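Here the complex is missing one protein chain, while the rest keep their positions.
Moving on, here comes subunit A:
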Amino acid sequence: MNTVSAIGADVSSQSRTMQLALAALLGLFVVGFLGFSHMEVVHNAAHDYRHSMAFPCH
């Protein structure tokens, strides 16, 4: 549906949206890993950071 009709501006704006979403997801993934990971080693390494960023901890 959108592959045929949307070749010009629509494709580039669609690709732009995809790239922005990808960048935001990458950021969310890293924040989630640093702040939310239940892995003991990650928790210990980033312990002071988690407390100082007010992430739920322990």
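Note that a residue touches a chain if its C-beta (ideal position, glycine included) is under 8 Å from a C-beta of that chain, and two chains touch if they have at least 3 such contacts; residues count from 1.
Please note the rule applied: contacts and distances are computed from a predicted model.
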Absent chain [UniProt protein name; select from "phenylalanine--tRNA ligase", "Assimilatory nitrate reductase catalytic subunit", "3-methyl-2-oxobutanoate dehydrogenase (2-methylpropanoyl-transferring)" or "Cobalt transporter subunit CbtA"]: "Cobalt transporter subunit CbtA"
Sites on subunit A contacted by the missing partner chain, in the whole complex: 15-17, 19-24, 26-31, 34-36, 38, 40-41, 44-58
